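Here you go, one structure.
Missing here: one protein chain of the complex. Every other protein chain is in place.
What follows is subunit A.
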Amino acid sequence: MRRVRRRRRAATGTVIVAAAVALLGGCGIQGTDVIAAGGPASFQAFLDREYDMLLFFRSPDGGLSPVIRSTAVSAAFGEGYVEAGAVETDGPVPTEKVVTTLLAGPRKEDRVAGLSTSLPLVRGGKVEVEPSPGGGVTARLPFALAGLDSTALRQLTCTIAYSQDADGQVVVTLTGQDGASRSGTCGLAPGDTGNVPAATGTGARSPWPGTPG
């Protein structure tokens, strides 16, 4: 009888202590998980589509990093000024030139920031860009597509897409010298698939390796 009562008393005590601990829930400030809070911050990047090229290189984490490169060729980017007289082109920079610049690889300032390219180094060779019959553009490239990884394909696709369209919402079809063909959109804009590192496998939503025709 007494033992039962004692046991019950002990149980009551335990419940009270547990309730107190739960209520106090640890004093002070606790850590939290990662909590999403609003959109990203947009900064001024001085992108002028009339003179500037938007190239996509590979960042160390496997994602794509856009790089703005001026067509005011003689002056190295970041040296401060571009003379009005140096501007030769009128209207947007031709996509063929943009792709050629991309294929030339990252410059020194890009490499300093840790950027690289997955594309093969191609000198010479002609790049042709023309509208596709069903909308979008088709780019004929002077090398084989077969050996390229997905980062290389995305570099090409995004560079061409943003060259053709300020929003980058263009279906790009790549055709290599080997006749292989890849088609897709860039999908880097927020709300689309993000700037996902290739290794994480979220590329499932990316348009490759669909091969129409």
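The rule is short, and it goes like this: contacts are C-beta pairs under 8 Å (C-beta built on N, C-alpha and C of every residue); 3 or more make two chains touch, one makes a residue touch a chain; residues count from 1.
The working rule: contacts and distances are computed from a predicted model.
Q: The complex lacks one chain in this depiction; which UniProt name from "ABC transporter permease", "Glutamyl-tRNA(Gln) amidotransferase subunit A", "Peptide/nickel transport system substrate-binding protein" or "histidine kinase" does that chain carry?
A: For the chain missing from the view, the UniProt record says "histidine kinase".
Q: Of the listed residues A:G38, A:G135 or A:G179, which contacts the missing chain in the full complex?
A: The one listed residue touching the chain not shown is A:G38.
Q: Hey, which of A:A104, A:A152 or A:A189 is the one touching the hidden chain?
A: Selected residue, touching the omitted chain: A:A189.
Q: Considering the whole complex, not just the chains shown, which residues of subunit A touch the missing one?
A: Given the touch definition above, subunit A has residues 16, 19-20, 23-25, 27-47, 49, 54, 57, 59-61, 63-68, 77-78, 109-110, 112-115, 162, 166-169, 188-190, 194-197, 200, 202 touching the missing chain.
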